[in-house]
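A single protein chain has been omitted; all remaining protein chains appear in their positions.
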Amino acid sequence: MSNLEAQYRIEKEPYYREVNGEVGLFEAAYAARLPMMVKGPTGCGKSRFIEYMAWRLKRPLVSVACNEDMTASDLVGRFLLDKDGTKWQDGPLTTAARIGAICYLDEVVEARQDTTVVIHPLTDHRRSLPLDKKGELIHAHADFQLVISYNPGYQSAMKDLKQSTKQRFGALDFSYPDRETEIEIVAHESGVSADIAGKLVSIAERSRNLKGHGLDEGLSTRMLIYAGSLMKKGVDALSACSMALVRPMTDDPDMRDALDAAVGTFF
Amino acid sequence: MSNLEAQYRIEKEPYYREVNGEVGLFEAAYAARLPMMVKGPTGCGKSRFIEYMAWRLKRPLVSVACNEDMTASDLVGRFLLDKDGTKWQDGPLTTAARIGAICYLDEVVEARQDTTVVIHPLTDHRRSLPLDKKGELIHAHADFQLVISYNPGYQSAMKDLKQSTKQRFGALDFSYPDRETEIEIVAHESGVSADIAGKLVSIAERSRNLKGHGLDEGLSTRMLIYAGSLMKKGVDALSACSMALVRPMTDDPDMRDALDAAVGTFF
Amino acid sequence: MSNLEAQYRIEKEPYYREVNGEVGLFEAAYAARLPMMVKGPTGCGKSRFIEYMAWRLKRPLVSVACNEDMTASDLVGRFLLDKDGTKWQDGPLTTAARIGAICYLDEVVEARQDTTVVIHPLTDHRRSLPLDKKGELIHAHADFQLVISYNPGYQSAMKDLKQSTKQRFGALDFSYPDRETEIEIVAHESGVSADIAGKLVSIAERSRNLKGHGLDEGLSTRMLIYAGSLMKKGVDALSACSMALVRPMTDDPDMRDALDAAVGTFF
Amino acid sequence: MSNLEAQYRIEKEPYYREVNGEVGLFEAAYAARLPMMVKGPTGCGKSRFIEYMAWRLKRPLVSVACNEDMTASDLVGRFLLDKDGTKWQDGPLTTAARIGAICYLDEVVEARQDTTVVIHPLTDHRRSLPLDKKGELIHAHADFQLVISYNPGYQSAMKDLKQSTKQRFGALDFSYPDRETEIEIVAHESGVSADIAGKLVSIAERSRNLKGHGLDEGLSTRMLIYAGSLMKKGVDALSACSMALVRPMTDDPDMRDALDAAVGTFF
Amino acid sequence: MSNLEAQYRIEKEPYYREVNGEVGLFEAAYAARLPMMVKGPTGCGKSRFIEYMAWRLKRPLVSVACNEDMTASDLVGRFLLDKDGTKWQDGPLTTAARIGAICYLDEVVEARQDTTVVIHPLTDHRRSLPLDKKGELIHAHADFQLVISYNPGYQSAMKDLKQSTKQRFGALDFSYPDRETEIEIVAHESGVSADIAGKLVSIAERSRNLKGHGLDEGLSTRMLIYAGSLMKKGVDALSACSMALVRPMTDDPDMRDALDAAVGTFF
Partner (left out) sequence: MSNLEAQYRIEKEPYYREVNGEVGLFEAAYAARLPMMVKGPTGCGKSRFIEYMAWRLKRPLVSVACNEDMTASDLVGRFLLDKDGTKWQDGPLTTAARIGAICYLDEVVEARQDTTVVIHPLTDHRRSLPLDKKGELIHAHADFQLVISYNPGYQSAMKDLKQSTKQRFGALDFSYPDRETEIEIVAHESGVSADIAGKLVSIAERSRNLKGHGLDEGLSTRMLIYAGSLMKKGVDALSACSMALVRPMTDDPDMRDALDAAVGTFF
């Protein structure tokens, strides 16, 4: 195992609770080397799932947080100046293709179109990546797989993947876990009791009903873990919920009242 | 045969099923060195066809996935810094013109106008490429041919080729293959039986009728192959179709119901 | 303690008057290494509070004034040319992650999206920062914490943090201090008597009622300190208030009259 | 004759059929060193005419395909890094001014304004070109002439030459050749008989009546030559016309029907 | 006194006539090191006043004419390539902060937001300037003061200082001097008699009543000095006023008539 591979290897089993058979489906997709798209709201566990699958499949994981100022060169690589002239530096996508990693492009719709087009030859029968600036054509390692994440709640007509990109991926839908699973996750991750975790999940369920009625998204599992962690550090429940659940979400006084009321019902 | 040529040579006959006499027509166009434009929807086999023709004509193939951030320099070449100063690095178009390759510019309308204008002198009687930054005028190799692809479904008034570009190309229209051919392709590529391939093609046919009624494009042949491949890896038919055909296409609940119904009819 | 750490260490206790239990809440958040967002109007003491907490927690403080032309590289780092070629220079965020500092991104909504996305992996369970251009993955020092500031009065639909960013932070609301506290602060910082400080605070209170009625913001505590400082240098009260409170705020004649009237009531 | 000149020298008489006395008029304009503008639709022979005149006048020809991403530096020149530091590299306009070439800026309205302004001092009594970045003022060679092309059909209020540019040029209008001349050109260039060339010209005449009624431009002489060339390679007339005349022009079903009907009338 | 300081030192007392107690107020502001904003119309003497105060306070003066293409690096500094690699070059703001100069940012609203945000840490209790690209935190010299100028007549909703910037400055309003002072200035600076200077001031007064009635600004004191200077060189009064007062102001025939009439009344 090369040094580079070791850097991206997931050493310890990440905590992950399967929700809906997604582990088996992803394994089949990986076996077929099908490029995958994981869809779902903020903080529902998409990144954790990919980390878990990389650990399970014993593949290195190269993650890239996409953004609208990222260029194709940021993914593919560029020439750097050395004392002997220029030297090529692989980008994360190229590295992943060479070492046979799972390459995870997080929030891919944020990226500019050149980023999304540059992955096309890696997602069809060619499984190749042309390094145009270097004049080299890379054939992906047999173990390489491309995975992208996608939050359908954000997409607008202005910013969406093109059909010619979408049709290159299989897709798995993610959502918040069911109540029992979410309680188990919050309790495990924050250290609070199942009773308190249950109250936090109840608050989250209320907030998720407000989605589209003044909130862009409901409370995520991650926020519940934050609130639980603050309580474990000795913050009283109301302050912890205010800090971790209500104030980050919104500055709208009515929505704050609605969320505060939800908190007050359970604590 | 030079080293560079070897890199772009197609060694193995790509699997391609002729649909409508396009092989002979392309051969004649190549014999006249007519620049060609292949038009058609996503995933209908345009790239595979060009790969096949390059193999058949025994020409190297230089492919470029165009995108809106690609500059003329990305095609033509640029100066790189070396320990002895700057050194010219040919871009893929220049390489293709020098070695007499077929140069395939995929999704050319995505490119900025400087990219499309830079190809003009290669597409008329001059067959030349001025490397303005280097002060050199390249005369294309006698075997060089330029091919561009174009998806008419995407074009808008904002983003279209100019007439002065279009009129420099002959054109071949591509569409999805006829039913029998498509079944043969899906079965061959994914390894499923003709019976299952037939069901997948039937689902695709239904989806293609939804184009313009809520879907931007119908299911492509490539997606059917994906679904078949998942089944071959042991995923049940419904899950495979959900992952490979329905979820990647759309997040609209009504369209998902329509596609799920199509899947349910056949599996 | 390294040299780099020393540069960012707060040596002297900054003057800070707690308003509403925020010191204890921040300490709990720091203990949980919860990324924090401090919200509030201009000049109400957000930056001073973070400076105070860094001193109290004995952590170095790396502050960055965000702006819309700041790139991800400005935060993360870049290659610089050296006589032996290129050398990597850590950006302030990378420095903070390495030395275990509190990194304070002031007015984070001003930044471009690549800046806000680049902090994501530092704000979840990964606590890592990929230096894509260098091909290195940094794991944040155990003492590292990320803090951002946010002025809700400025936000518009065009320029706001995305939910996927907001949900990664706990939040504390700041406002102007209560009357008694503000008088104490103004007197302490400018050197004027509590009586004069009280008059200045009274003027500020009136101006804050004009917010949304012709003024974008009310007078900040900082402006009161400026006015007091001018008086201590011998400027008469009316001139000092005109220079420090009225003229900087607005060029609108009606609003100037309203503010002048408020000044005239108390001096 | 210098090496540089030789590169741009037209060795062989280009095939050109005079249409309307333009050869003599251009010779007089060249004798007066009047900067010239040639106007006309796509593919009517403007570039070929200039090539012919350069051959006839025994001047080297430097052609530049203008585009909206071309900068003034692309025309004038720039500093390149050498092992001994920077070295100036003349751009094509500078080269032409130095060696006394005809400099042909094709589709000049596509260029940014800095390109069009940079040519001003070369087009009045000064006949000079300031290389501002180099601090040098070039006086054009006595044989230098500037020629630009311009397609009036494309111009909009947004993208047009400024009066201060237009008034610096004499102008020649070009259009498609008359029927007899066009038949002769198509037969000569493609190798088909005059009879077939005549049918192709007839189709073109019909298409040119559709300009403004659904087509942006009519069929160009170049396209007729393409169709003829395909027939010479053995493609049947209908397929050749479809590939070379109909499909490249439009994707609109009604316009395709109209063009197909025109083809069907003659073949 | 360092060499650098000497370059920015005002050696000779600039001619300045106090109008409204601004000298004393500025001295107090400087004593408190209060960042200052000077507001007023074009050509009323803002720059001259700051020059005078720098001379009077015996501080070097670093002036920067802001513009919308100026970057934060233009103010703060950048790395330059040296034969031994890169070398940091302080920008004017950094220089001023190091040597304890008055730094005068002229027409600051022209600058991009990164310029205005970069000055924030210099304008509050921190009085520091982070050189993020260099990884250095500068603490301003005890004598350093920041002064910005601002023309309220120009500001629009699109281009204005943010409240979070405005509230960091004390402000002094400037206008044209009163009649007697202005006559004295015009006579002193141009060398014409007080009688002629008086006529010029009378013309200016009329023009200032036209502000907002077809003129964006009235005639400035500087223009009167220009007209006087031309008369001293022997130009007749009407020609001098036409050249220096009327023609530069407007091309609108009605406004020209109005201004010509004003000139005709007094000469």
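Labels for the chains are A, B, C, D and E, by order of writing; each one numbers its residues from 1.
The rule we apply is simple: contacts are C-beta pairs under 8 Å (C-beta built on N, C-alpha and C of every residue); 3 or more make two chains touch, one makes a residue touch a chain.
Fair warning: this is a prediction, and the values are worked out from it, not measured in the lab.
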Contact partner of the left-out chain, one of E:H139, E:R179 or E:K232: E:K232
Omitted-chain contact residue, chosen from D:V19, D:V118, D:L200 or D:L230: D:V118
Residue ranges of chain D at the interface with the undisplayed chain: 21, 24-25, 28-29, 31-32, 34, 37, 39, 71-72, 79, 81, 83-86, 112-114, 116-118, 120-121, 124-126, 130, 132-137, 152, 155, 162-164, 166-173
Chain E, residues in touch with the chain not shown (by the definition above): 7-8, 42-43, 47-48, 63-70, 74, 78, 80-84, 87, 89-92, 95, 106-107, 110, 151, 154, 216-217, 219-220, 222-223, 226, 229-230, 232-235, 239, 243-244, 247-249, 251
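Criterion: only the chains that are shown with their structure count from here on.
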Distance from chain C to chain A - Cα centre to Cα centre, in angstrom: 30
Intercentroid distance (Cα basis), chain E paired with chain B, Å: 60
Between chain C and chain E, centroid-to-centroid distance (C-alpha), Å: 30
Multi-chain contact sites of chain B, meaning residues that touch two or more partners: 81, 83-84
Chain contact topology (line, ring, star, complete or other): line
